[in-house]
Every structure is written in structure tokens, then in C-alpha cells.
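Quick one: the structure is below, questions incoming.
Only one protein chain is missing; all other protein chains are in place.
Letters A and B mark the chains in the order given here, with residues in each chain numbered from 1 onward.
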Amino acid sequence: MSPPNSKEKVVKTSCGMCYGTCTIRARTCDDIVVGIEGEPDSPQGYGNVCAKGISSIMQLYDPNRLDYPLLRTNPEKGLDVDPEFKRISWAEALDIMEEKLRDCLNRDRRGLYCCSTPTFPSERAYNIICFQRAFGTPNYYVAGGGLHCGNGPHMVAGMYHASWSVIPDYKYCNLAIYWGCSKGHGAGHAALVAMKQAADARERGMRLIVFDPFQSAQASAAEEWVPIKVGTDAAVALSMTNLLLNEYKIFDSQYLKTKTNAPYLVGTDGLYARDEKTDLPLVWDPIEKIAIPFNDKNLKDAALFGDHEAHGDKCKTSLEILRNHIKKYTPEYASKISDVPANTIRRVAKEFGEEARIGSTIMIDGHELPYRPAASIYFRGAGGHYNQAWQCVSLILLNHIIGCGDMPGGALAFGPPVHLGYPGTGRLGFNVEPDRDGLLVAKSWPYAHLPYPPKDPHDPPERLDLQDMFYVPTYTTIMMWENNEELWTKFKIPYRPDVMLNFASNQIMSIGNPHEVLDHFLKKFRFIISFNIFASEFEEAVADLVLPDTSFLERYTVSTTFPTVGVSCHSTGLGDWIWAIRQPAVEPKPERRAMVDVILEMSERLGLRERYYEALNEWINRAYGGYLKPENKWNTKEPLKFEKIMDTILRDKFGDDKGLEFFKQYGYLKWPKRVEEVYWRAFSDVRVPVYLEWIIKAGRKSRAIAEKYGVPDLVDWSFHSALPDYHPCPSYTTQTSENSEHDLLAFYWRSALHTYSMTMENPWLNEISENDPYTYTIQLNPDTAKRKGVKSGDVVWLENTKGHKTQGRVYLTEGIKPDHVGIAACAGHWAKGQPIAKGKGVFFNELIEVDKEHTCPLSLGQDICVAVKLYKSEGS
Amino acid sequence: MVRYGLVIDLKRCTGCFGCVIACKAEHQTPPKVFWAKVLRSESGKYPVVNRQPLPVLCMHCKEPACKDVCPTGATKQREDGIVVVDNKLCVGCRYCVVACPYGARYFVEKWKDYFTGKDQPSSKYAEYAKKKWLAENDRGVVTKCNFCSERLEKDLKPACVEACPAEARTFGDLDDPESEASRLIKKRRGFRLKEELGTDPCVYYLPSR
Partner (left out) sequence: MPEVQNREMMCAPRLQQEWGFGGRRKIRDGALLIALFLGGIGAGQFVVSTWIFNYPLSALIGLLFVAVGKSAAHLIYLGRPTRFFRLFLKPRTSWISRGLIFMVILIIFGGGYLAPLYGFDWLPWTTEDLLGKLILAVALMAAFIVMIYDGFVLASCKSISSWHTMLLPVMFFAYAIAGGVAMTAITFIFDSDASLSVESIVSLDLVLLAAMGALVAFYIINLASSDITAKESLRRLLFSRTAFFFIGLSILAGLMIPLALTAMHQMESEGAIASLLLGISAVLELAGDISIRHSILKAGLHAPVF
């Protein structure tokens, strides 16, 4: 109800409280946003809206937001240092920014480090990625959210699904196994789309089995919660694969033959046996009894198993090698590792295999497709470990053994990697394709690290995080290791951290132990420029220039749902495609400026206009399925203007009548998905590996570079193999060693109430968090608590082996594995600039060590499970 | 005559708190006041544990415990079954708050700003919120869920129903056996909370398993 004579308006835009980007209606009354509702007809959210989305009003009107530029006057940087910020004008701020960036350009462009939050992928593209390219620095990374999940899960989903992750085909799936992921029950990944689809599926009768050390939201909604030792999922999954292949003989031969490299012959050197003429991988034709290229038109059949001879070498098929390799993963062995009872592993494997209904088909819209209503789904939980790359391979392989990859009912690519074009214009199309070896290549992959095929590594590496001398990693934290200076010197990297440009990431809290991140990395910068809506721990500790950004309700962005792969979250499964924009519901306060406008102005000032336009072209090509049409080409005489850029992109993709004005009015455009797009694998001649041959070769190349520069033990190179394995986290050894004080394994889980560390400042979300028994507490099993002499409500310390510790209040729950400690990340703020968040919840990341010992040697992702000592806090 | 009721499907609900905030934003309830809540319940012993999120709100009972105890007649039951508090009549004795078995009622002494905890609004939005709260609920009185009667008048569903990301809530006429709500109750064997108290609640739950 609004007062009489008030001016009311409804603005359709995209939510920005997480990267789920649901389409919302912002209701305003006298130019105040007074309500956030779902847009009923939008496929992005189905008209629903979550706690965070509605609470965005409180973020928009937070009196603690930054209202004007701030300049640090205290040269000292540190966690408990008062930055002594001084208010300056925008004119001054821009002059300072220009001067610092120009100095960097003159010294060495590569000294600019571009950092971003993962929460706003569309803004990030224009604020950071395009500017980074225009500026000419290779150094870029996203903070915690991206770092913590970005490596194992994304790399593996990229290789197997040309996508960012996997999600069950909720419409048809009958049995989904979740390995430490919350899809459809929590935050992030197309949160509300999945939430409704998953609820429909549960109501329809889809069974959910959740492996997790904690009875999370998804585990409590599931038919079965299987408590598992944190990070040991690979052992169980490999055991299930062993049972399916070797004992139950349940596997999809047709799929394995045509959609995987299972029949490819592998020689004694561990590499593919290749045709001498074409250099293509060979398979064994059991009818003709010859080895011929996998795609030869004379191929009659391909053997899945067995020893076969090619070029006089004793070869085995890839699947044969896998099958033999995993024989050691008996349920009993896996049970010892994971604490999951062997008979549970047997039962779940059998149910999974049987539910796949191998051989059955389903008719959808006139297409007869394989019907495989079972899926093995992973994400963050499986990722955050020393063995994350192989763990994710182990979990995803289950899908490809039963042949459910992107088939009805199975594990679908999240988000969809195939779009055959917007019907009105035929534009915006992208597809997958095979490389020469027949394996899946993602075509619409918006970021530098194509998951496959491997790029040649840089020799020497150019990036400070050495990412470019490896093949698989998305991001690395090597630039934060204690020995980074030594590494940069040895690898002859001629420049050092100089200026940092940060978009809303809080690197003090989101990566690992803040003291180490600060001392080893952030303090090395001459000047740090940060755009944010609050002064967070990052700004207070290290930022020199803090610029007040707009909230997502005060700014434009061109597309929140494309690219569909990457953290832009597009809905998966049958339904509609959607392109949605973000637009201001209200005008920002006078001294708040959208970062993109400042970046474009800065590009102009630094003379980077043409380079920025070029970077835009690259982005548009990779993210939106092709370059601009010739008639829409940029006029480089025209200064960079974001509204003009948006209008051009929109008209280019959707036609002249659907430019920015159209989208301002309607907020989004939708069109139906086609069966060939949703279940693309059935229509594409692409394969995925059961034997990851090229990783051996890629590893050899990276290792050669490391050895050449005198760092032979940069990582444990033995991880660069072709077959998945279980490898323990270092924390297990500490935890289980005799008389260990650090006898509990701590892990974090994600609450649906929060997006990383951003949302604790929101008083509505904070209030619920305070009133919810889990969000701000340390979860402990009552038996463990008894053993430790603590009660519910006691304040305890958790301390890692390096003496880093974090404090919190205990909440006892039977829903956690007894030797584990669960924490909802990432709270425990201390910044003065976020008084609502200050002192609330537990700061898990304090316990994370950023070093080689806690880095997956293959994906270079962070291992975040920690062996901790738990003891009562004095005076609690 | 219509008899409004709500059906909450515990098989669909994931306990995301969307309803809690949707309610807060619709009614501008001040700090510490929750017309809608999600209770965390837990039963069993490791490893056989059942954690169940349980969304609750005013049950709009047919025999409301709160109504009879009210000494002023401020708590009323409308013809459509909605139990309301007339803020012009309430004196803030809180007998109803104590008598309600569901914890649905909140006494609000005065409006407070979410950021400062003070009576002074900290933003334009807070000003709007304060004005709206005081106009609709006032100070020193008991407040509670009204099934969004102001939305029902405009043919809209209650805010919590509209927002629910899992679409776990079905609002409808319990007196109409053909309504979706009635149909679900019958088909899925809907149950109610604390039926033994004889309150005859109009909020039904569909079992999670």
C-alpha cells in the first residue's frame, strides 16, 4: 500500500544479490525502491524471488555505503591499521587514478593486476576483462568465490560438458547423487530456476542421495544422507565405477563407443596409438580385427575392452586400462578411506546403474533419445581439496559410464553450451565441436583457459600466478605463496606487482589466511584502486583509492544470462532461453558512479579507446557467439559510452527493433529451447575421455619449463597422469596421527542466505542469520562436544597446525560427522565500514593456508579442509 | 463463504527463508519481529538424522486461542477466516501473545530503524517503512500475519506465497473442495500443527516423506 498521490513505477531488471540473476521487478514509489518481486513470465526465476533478492532494498539503502571517493592518508597498510581515509572529489580521484595507471603503463603494463568479484559476471566483463585486455596486462583473477570453486569443478565440467558445472535434468531424472553441492537447494547457480525445478522433481518422485559430512539443506531434503569424510568422494565414486564396470557389468556400451574415447588404443608408453598416416587415435575393429582410426568410415565396430596390437605395440583400450586401474577401489577399501559403509557403496552403485535404464529411449518432440534418468552431480564440496581435479573426474565419469551425459534424465551441462541461434535473427548461436582427436571442445568459453585442447604453455610464464605455464588451472594462488619472489626471479619474470584495480572483491577475507595474503601479496603493490559499495576489510587494510560504485539496482549491464557458460547463470533443461539486462531502478546518489562509466572514461584518458573497442570485439565473439555484423562495427572515432555499447550489442544480436530501448521497457527477451540444444550430446559427434591421455603430455611440458628454470619441484608432477585416483588431503594425516591435538576436520558449507562475504552487512539477512542456529555458528556433533567438554553455545577456538585460529560459538547437531566441524562461510567481518556484519559469525578462511601443501598439483585449486584443534575460549 | 487457508509442502521446501524476507518487505516489520518464520527442527541420532525446515506463520485458526483471551476485542476473525488485530482497539496486554501456541504474535513497542536501532529513519526507504508500519500497525500493540489481506483485496496472493522459490506454498479456499489447496490436503494427507489443542488451524503441511 502506498500513500495517495505517490508516483509509482515498475522496473524490470536482473537481480544482483548472487550470480543467479533472476529477473525481477523493482517497484518504486516516489523514486524509492519499495519492493522487489519476481517477474512472473521470466524463465530466469519463474517469477519467484529469494531472501537475498528481496533484501537488496536494504543493501541499496544502507547508510554505511560509500558516498564519495576516499583517499588513504595513512601509508601503513595492515589488518588493524586505520586507513585514515580522506574525502576527495571525483575530479581529484580520476586524476590520481590516471596518474597511477599511466605510471604503470610506462613502467610495465603487466604490473597492473585486475581483480574482480565473481558475483557480477556481466559487469566484470566490461569493468575488468575488457579493460585488462585494453591495458595489456595478463594478470587477472577473481577472488575467493571463483578461486575456491574455480579449478577442479570448472576444469572438469569444461572437459566433459563444455560447461561450468553439471546439473540433473530435473524434468526426467529419477535418481540424483549429490557430492557436496547444493544445486536446487541453496545459493548460486541459477538458484531459483534450479530451486523450482528440483522441487518439482522431488514432488514427482526423483530420489536424491547426498554424500556430505554435514546434513545440509539438500541432504535434509534428500531421501538419503550418506555422511562421508570430507574430500574423500573420489574413493567412493571410483569404487562405484569399479563395481559398475567389473562386478555388475552395468555400462552403456553404445555411449562409451561413440561418445567417449573408451575404445581408443593406448600404447605401452601411456599415449594413444596413432595412425601413421593421419596421426589419428586408433581403435580396434573386432570384426575386421584391425586397428583403424576412430573416425574411419570403414570402421564396423570398436572394441571397448581387451589387449590389441597396433604397430607391433601391445596396446589396451582406454576403458580396459581404466577398468584395471580402478580394481583396487573395492568397496571395502573405499569404505576405509571415506567411512561410508561398503554395503552402502554397493547398494548406491547398483541403484545408480539400474536406474540409468541403459538401452531405454524416450520420445521428446519427435526425437527418440536415450533415456538415462540418473545423474552424479558435484560442485564446490568435491572441489575444495588437494585432489580436486581427479576427484571431479571420478565423480563425473560415473555419468559417462552409464551414458547419461546430456541425455534426457541425466547430467546436463550447466549452463547450456549449445544454442543454435535466436530465431528472429539467427544470431547468438554457438555450438560444441570435436578436435582432431574427436574430443569435445567448448566453443563459447568466455575465459582464457579453454578446458581442452591444451594450449602450449608460456615459456617462461608471463603471469605472476604462473597460470600460463600450466594447462589446466583456471586461477592459481601461486602469486600469494610465501616464496613468490623467489619463483618470479627464477622464472625471469621482469616485473612485479604494481597497481591493482579491484572490482568489489574482498581479497582479505575471501582467499585464505588474511595475514599471509596481505604480507605475501597485497602489501607488494604500490597502489591499489578499489571500486565497491562499502569499505570492506580489503579497502580498510590496503586500498589507496576507494571509489563508490553503484549498487546493481542503480546501474546498467548488457546481459546477465549470456554467456551461458561461465558464472552467468542460464537455466538448464527444457524451457526457454532468456537474454536479460540490468538497468537502474533508481538514480544513484550524485557521487556514486557505475564502475563501467569510470573505466570507459579512464580508457579514453589513457588513450586506450581503440584497444578497448578491440577487447570488446573479442569478448562479444567469445561470449555472445560471434563478432558484430560489419554494419554494427564500432566507430573508433566515437568516445566509449556504455549505453551506446549496450545498444549496439543488443541490436546486433536481436535486430534493430530490439535495441536498448526495447530492453529497457521489457527487461528481457525469451524464446523456446530446442531439443537439439538441451540434449545436444545426442546430436553432436563429440567424445569425452575415460582416459585423459593429453594430461600426461601437458604435464611433461609444464614440468620441462619448471625444470629449465630451476624449480623442478614446483608441484607434485605425478598428478599429471591419465587416470583418476584418490589422493588424501594433507589434513587427514594430521588429523589421524597418534595423539594429534588437531583431531577434527573443519570444512565450510554455503548458506542459501548469503553470497560469499557480501551479504552479512544486510540487516535483514543478518537478522535471520543470527536467529538461525546454523548460519553464524560452529556445528559440532554432540558426542564430539562431550569428548571435548564443550556445550552448545560455548565460545571455542579452532586452530590449525600453523597456529592460525578462528573463534565462534558452538551449535550441537546430530547432522554432522562426529570428527568434523562445519562452518557456514564466509562471515566474521571486522571492518568499520560494515557495522552490521562486524563481529557476526565465524571467519573460516583464517584457517586456510595459501601454499604449495594446500594446492591441488593438477588444477592448482585451493585445499580448504583443515585439521583443527578445538578448545574453549577463555572466559566463555 | 470463502475460508482462506495455506498449504505448505515440506517436500518442496528447502528452508531458504524466502518467505521470511518476503513478509518483512511486504509489511515492513521492524527488527526482531517475524510474522513468518522458518523453524529448524532436528530429530534422530547420527547417522540417522532428520533435519526439517518448518515454515510457520499465523495459523488463522478456526478456533483461535488468541481471540477468546483478548480482553478488548481487538483480535477478530473475519468472515473469510482471517484472524486480524484491530490496532485501534489493542491495548498491548499481550494475553494473546502468550495464549497463541504457534508463536505467531509480536508485541511491538515502537518502530526501530534496522541500521541504527533508533526511532529516527536512516534512509528514505526507512522513512517509507516507518510511515507504513505506523499507519498499518502503530506502536504499543500486538501485530501478526494478516494473510496479506491488503494483497488479497487486489487479487494478489500473499507475499510469502508469491516469493517462495520452491513454490512450496499454495493459498486457497479450504471450504471449496475443488480448490488446489483442498485437493493437495486430501491427496498428500495434509496435517496441521498442534491439532490436539483444538485450535483448528487453517495452515496445512504436506509431509516431506
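The working rule: contacts are C-beta pairs under 8 Å (C-beta built on N, C-alpha and C of every residue); 3 or more make two chains touch, one makes a residue touch a chain.
In this text the structure is predicted, and so the values were computed from the model without any measurement.
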| Touch criterion as defined above, residue of A:Ala176, A:Ile493 or A:Ile768 at the omitted chain | A:Ile768
| request: Can you list, in ascending order, the chain B residues touching the missing chain? | output: 17, 20, 32, 34, 37-43, 52, 54, 56, 65, 67-74, 89-95, 97-103, 107, 109, 139-142, 193-194, 197-198
| Where the unshown chain meets chain A, residue by residue | 768, 770-773, 792-793, 812
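Note that in this section only the chains that are shown with their structure count from here on.
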| field | Contact set on chain B toward chain A in their complex | value | 9, 11-12, 14-18, 20-22, 24-26, 31-32, 34, 38, 40, 42, 44-47, 49-53, 114-116, 122-126, 128, 131-132, 136, 150, 162-168, 208-209
| chain B contact footprint on chain A (complex, rising order) | 1, 3, 29, 32-38, 45-52, 54-55, 57-58, 60-64, 184-186, 191-192, 195-196, 198-200, 202-203, 215, 217-221, 223, 225, 227, 752-753, 763-765, 767-768, 771-774, 781, 783, 813-818, 835-836
